[in-house]
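Working notes, beginning with the structure itself.
Removed: one protein chain of the complex. Kept in place: all other protein chains.
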Amino acid sequence: MSLVIEKVTKEFGRFPALKGVSLTAPKGSFLALLGPSGSGKTTLLRILGGLEYADLGHVAFEGEDWLTIPARERKAGFVFQQYALFKHMTVAKNIAFGLEVRPRRQRPRAAEICRRVEELLALMQLDGLGGRYPSQLSGGQRQRVALARALAIEPRMLLLDEPFGALDAKVRKDLRVWLRNLHDRLGLTTIFVTHDQEEALELADLVAVMNQGRIEQIGAAANLRNSPATPFVAEFLSGIATPSPSDLSSSLASIH
Amino acid sequence: MIQLFKPRAPTEDHVLLRWALTLLALSFIGVFLILPLALVFREAFGDGFAAAWTAINEPDALSAIRLTLITAAIAVPLNAVFGIAASWAVAKFDFWGKGLLVTLIDLPFSISPVVSGLIYVLVFGLQGWFGESLRDHDIRIIFALPGIVLATIFVTFPFVARELIPLMSDQGREEEEAAVSLGASGLSTFWRVTLPNIKWGLLYGVLLCNARAMGEFGAVSVVSGHIRGLTDTMPLHIEALYNDYQYVGAFAVASLLALLALVTLTLKSILEWRYADEIAAVHHH
Partner (left out) sequence: MAALAPALRWRNPSALPGFGLSLGFTLFYLSALVLVPLAALVIRPWEIGWSGFWAVLSDPRVQHALKLSFGASLIAAAINTVFGLIVAWVLVRYRFPGKRLLDAVVDLPFALPTAVAGIALSALYARNGWIGQPLQQFGITVAYTPLGVVMALTFIGLPFVVRTLQPILVELNRESEEAAATLGATRFQTMRRVILPMLAPSLLTGAALAFARAVGEYGSVIFIAGNLPGVSEIAPLLIIIKLNENDYAGAAAIGVIMLALSFVMLLTLNLLQAWTASRR
């Protein structure tokens, strides 16, 4: 098992955001944290990214004591809900950021940084947009810049906070497939947070349904739908159409 | 059929009322603000440019100008650093007592400048808390530059902080969190991510801080000792000249400060018009 989360607990003041959450996920899996707002999914994601500290509990990733590593050194690529792009920097500078702030010994040379940025721009289908500023881009494009920026540091895990929340339905559908594709290509352990059941079940290998700071059930998409462990899970997952294979391939075709 | 006149919208005032109120507003501003300003320049240059120049070039005036510049050169950067530190603490972190901290920062605005000077005399003056030991060590704070700088710092330290706190709070923490998740150190994050975002607000705050630092009168008057050529800042020198009936001289030096005020206002307006979003979300003086 590559990612082991053990009884992680977090309180904000007197509000219990996470109440002893545990889960395991194999390396390279695509895990979704699914639940309504207030379920603690974003808090858990931020703890994995080092942006919040857990009050109790342990996390091990690839054998390391994850929570003792400072956020700076974790190399957990984080994609924020509102992208958090550096608005005064160009797209290229945004993506290069993680490489440019490395200590001198670990920093690649300028030419190498340039090359990597170009590579990522191509990968994200943002060719030619390197010189633009975030305000000049569409929502979908900004999303991909945020992703490129996180990938530039060659992260060990990819964390996405409601990545498609701010986008309209068509763009969302396209990006979903595209993200799954990217994951399959890179083999990165990816964890994403969403409140959209359809999205979670369609994309992820493993889905953890959360409610009020606890994991109600965790398992593969099909299992959750067919054998919900609690009434909450059953109700939360009710009324979703299962995408057929032809839907998926036509979506894939449309973004190329 | 072309409409010959537009009927008045229900939320528009009657044209006569508009004229009356506009004229009233203009007269009020004219009498209370423009006239005094005009008078400064008229009195300074009424006897010709040469007379004004002589008054400014005179040794006591020059040392007053020097003292004012030195005081501002020390007080403003210190207060800028404070403003940045305070707004970093308040805007990027959650902790108990934030409200109290912000109230404390606002304190100098509710205290009379004379009281602002008084408190330093009470601590460092001859009969103050440290008066005896300072005298024994031959250190002069009151009636010397350090006292003037201290009083000036006190009166002007809120300016930068009050601009940056709402601005940085409004901008949130996400960009800084992103930078940290990408591996940047604290200094790197501040320098590359935060500073560019706050640069216009910072400039604005420094501008106001400087204008006040150079023009402070009440507080400095208490701690200065009024030693001509030594501990007189420009405002104090103006007072000395005026009380000596040397009107041309007084207004000549005053016109320098008035010019500074006009430049400050112009820069302030430019910053406000062009960079409105990047300057404080909430504006209160």
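Note that the chains are named A and B in the order they appear, and that numbering of residues resets to 1 at the start of each chain.
By our rule, a contact is a pair of C-beta atoms (placed from the backbone, for glycine too) under 8 Å apart; a residue touches a chain by one contact, two chains touch by 3 or more.
On a predicted model such as this, the values are computed, not experimentally measured, just so you know.
> Which listed residue, B:52, B:118 or B:206, touches the chain dropped from view?
The single option touching the absent chain is B:118.
> Of the residues B:74, B:134 or B:153, I need the one that contacts the missing chain.
Reading the full complex, the residue touching the unseen chain is B:153.
> Where does subunit B touch the missing chain, residue by residue?
Per the touch rule, subunit B residues meeting the hidden chain are 10-11, 13-14, 17-18, 21-22, 24-26, 28-29, 31-37, 39-40, 43, 81-82, 85-86, 88-89, 92-97, 101, 104-105, 107-115, 118-123, 125, 127-129, 150, 153-154, 157, 173, 176-177, 180-181, 185-186, 189-190, 208, 211, 214-218, 221-222, 234-236, 238-239, 242, 247, 250-251, 254, 257-258, 261-262, 264-266, 268-269, 283-285.
> Across the whole complex, list the residues on subunit A that are touched by the chain not included here.
Within subunit A, the residues touching the omitted chain are 11-14, 50-56, 67-68, 70-71.
Keep in mind that, in the parts below, only the chains that are shown with their structure count from here on.
> With chain centres taken as the means of their Cα atoms, state the distance from subunit A to subunit B in Å.
Going by mean C-alpha positions, subunit A sits 47 Å from subunit B.
> Spell out the residues on subunit A that touch subunit B in their complex, using ranges where they run on.
49-51, 71-78, 80, 82, 84-88, 97-98, 101-102, 149-150, 152-153
> Okay, in this complex, where on subunit B does subunit A touch?
174-175, 177-185, 188, 192-193, 196-197
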